[in-house]
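Of the protein chains in this complex, one is absent; all others appear in place.
Chain lettering (A and B) follows the sequence in which the chains are written, and residue indices restart at 1 in each chain.
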Amino acid sequence: MSGAWRWLRRNALLLYAGVAVLYMLLPIIVVGLFSFDETSNGKLDYRWSGFTLDYWRNAFADESVNEAMRTSIELAALATVVATILGTLMALALVRHKFRGRGISNLLIILPMATPEIVIGASLLSMFLIYGITLGFTTLFIAHVMFSISFVVVVVRSRLIGFDRSIEEAAADLGAPPLTTFRTITMPLLAPGIVAAALLAFALSIDDFVISNFNSGTTETFPLYIFGVSLRGIPVQVNVLATMLFVVAVVCIGLVLWQQRQAERMAAVRPEAEPAL
Amino acid sequence: MRHYDKRARGRSALVALLVLIAALAIAACGSDDGVGGGNSDSETEVAKAGPAKGEITISNWPAYMDTGKDNTVNEYEDKRGVKVDYVEDVNDNAEFFGKLRPQLEQGQSGGRSIFVVTDWMAKQMYDLGYLQELPHDDLQTVFDNILPSLESPSFDPERKFSVPWQSGMTGMMVNEKLAPDVKSVNDLFDPKYKGKVTFLSEMRDSVPLVMKANGVDVDNATKQDWLDAIDKLRDAAESGQIRRFTGNDYNQDMTNENVVAAIGWSGDTSIIENEDVKWRMPAEGCILWSDNMVIPKGAPNTAAALDWMNFVYEPKVQADIANYVQYVTPVAGVDEVLPKLADNELIFPDDEFTKNCSTQPDPPGSKEDQQEVTEAFQDMITGQS
Partner (left out) sequence: MTALRRRLIPYGLLGPGAIWLILFFAVPMYFMGEMALRSGSLDTGGFTFTWEWQNFSDALSGSNEQLVRSFVYAGLATVFALLIAYPLAYAIALRAGRFKLLLLFAVVAPFFTTYLIRTIAWKTILADASPAVDVLQFMHLVPEDGRVLATSGAVIAGLTYNFLPFMILPIYASLERMDVRLIESAKDLYASSTKAFLRVTLPISAPGIVAGVLLTFIPAVGDYVNALLLGGTGQSMVGNVIQSLYLQQRDYPEAAALSFVMMVAILAVVVVYLRLAGTGAFMGDEDERQA
């Protein structure tokens, strides 16, 4: 009995983590489940009425869903890249350098997070119109980068704080130019923070509704499409695509990691080539 | 250790000022004085007709168009050689207005030639000068086939700026097993259904129905009648009688039986996957409304837009739409094309069925009065005193 108790205590954290992961995945599990649900009219209902693979077979039948999802993924990918770059640079400046205007910069970074989306959306719209910029993908891109930068800065900054500079100093002592140090030492150590920030930016962009609604013109993103069709019934293909998106994202990472492990194994087996003297 | 010393703080303030001035300078380059007020002083344009060609963009509500390869949009493209960009981006009248207003203010329509909004929104847009007038001479098919009851609605008696797309009825969605005796809107206030009842957040649906249940004639209601009805709703909301004010999301609540009776729209029965749930005509009558096609100022290719309106008013074309949409079709003669649906009183309601119904009213009085009623209703919904 005490053996079991001890096992429980030692593995409490992992058990908890398992439960927490389940909690976070619960909606997507339900979404996935209902993508197999048989419905009378092809629209999502909220009751289980039988198993069918129909919607998976016809996953791409609804062109408007596909187009909306494609637009959202493109937009999110593009906005994530730009926002992550801009935000990381800003974080580096704020943590590692003393300069005038730090207070203002901090304000400029926090305010977008505090502003209600409808106000950002509407003010941006007015501004775009005044400057005669056509509403569409470009304005969406601008808006998405804008609201993601703040989040990227805060996440990367938290990684940068307390960063052990001694490794970088050692590299400098060994004669490495600053850019090389940055490239080969700082960036890899910073990478998990940047990846975390990019994930967050991607999630923000692909989920944005209010700001996109105001600034999209007639372009349709996935959230806009969903809010639209929820009026008269969401096609089950939406659940199929959502589940697919999740599975693909996780499998992709799994493949990348597996491939990394393979590379590591190969490197361990193959003898090192002697550098030419 | 102080992070900022006095000089640094002063410098920060200076930088802030400079940034502000820069922003002001940029903003001043294109300032927007006197926002609103509309273009009512500028000329009312009449949409120009002509041979239909080129391309048009139409904004409509979701699920208001039949689907499939030979849907009406494709049919139109084939028959008339006009390319149609059909966009379903009208989800809510107020939201659509909110995002289009800045453009309409400047006489632009965002590329749209037609969009579809409910009666009251069409009127508001017209009053603000955002819409073009429609030439009846170029809309022969429309006015030959329009249902007599829709020829002269109170919000647009001469049909100057609107042509109905589809009509509908607001009444009650009732779970016949769990709330069989709900026959009037007053039954929604019955304590035995506490917390299992919802009303619509659309003021012009919920409030008139409550007024009707109180015996008020909504076409001649006073501002006080509206405010009294809003008070009744507020009391019910605060006591927990009314669970929520919903948009269309009452559908999920009714399917899951979280809610046993709700104010709802007649065309929504197909979305609710619960055989016990039916749309019921309240004893005191329903609210009739239409979603209308309008042509905004700045619309490109009005010729094709007018042609489109004529096209969808041909009974055979309309039949495909009506069959899919399952709301009330505004075109006469469709019941002959669809004999199977002719008995469905939710799609082809006869006068007997709708004898107590009223068209969706606006709050009475001046714009200030209307604003007061709107504010009272919104305050009630957001729980403000």
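The criterion applied here is as follows: contacts are C-beta pairs under 8 Å (C-beta built on N, C-alpha and C of every residue); 3 or more make two chains touch, one makes a residue touch a chain.
All values derive from a computational prediction rather than experimental measurement.
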Hidden partner chain, touching residue among A:78, A:142 or A:176: A:142
Residue of A:49, A:123 or A:180 touching the missing chain in the full complex: A:123
Residues of chain A (touch criterion as defined above) contacting the omitted chain: 13-14, 16-17, 20-21, 23-28, 30-31, 34, 44, 46, 86-87, 89-90, 92-99, 102, 105-106, 108-120, 122-124, 126-127, 142-143, 145-146, 149-151, 153-164, 178, 189, 192-193, 195-197, 199-200, 202-203, 206-207, 209, 222-223, 226-227, 230, 234, 238-239, 242, 245-246, 249-250, 253-254, 257, 261
Sites on chain B contacted by the missing partner chain, in the whole complex: 1, 3, 19-20, 22-24, 26-27, 32-38, 92, 94-95, 97-98, 101, 124, 127-128, 195, 203, 237-238, 240, 242-245, 249, 252-253, 256-258, 367-368, 370-371, 374-375, 378-379, 381-385
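By our rule, only the chains that are shown with their structure count from here on.
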Of all residues in chain A, those that touch chain B in their complex: 39-41, 43, 45-47, 49, 64, 100-104, 121-122, 125-126, 129-131, 135, 213-214, 217-218, 220, 224, 227-233
Chain A-facing residues of chain B, complex: 4, 8-9, 11-12, 15-16, 19, 30-32, 57, 59, 61-63, 85, 87-89, 91, 95, 98-99, 102-103, 106, 108, 110-112, 247-249, 252, 255-256, 268, 270-271, 273-274
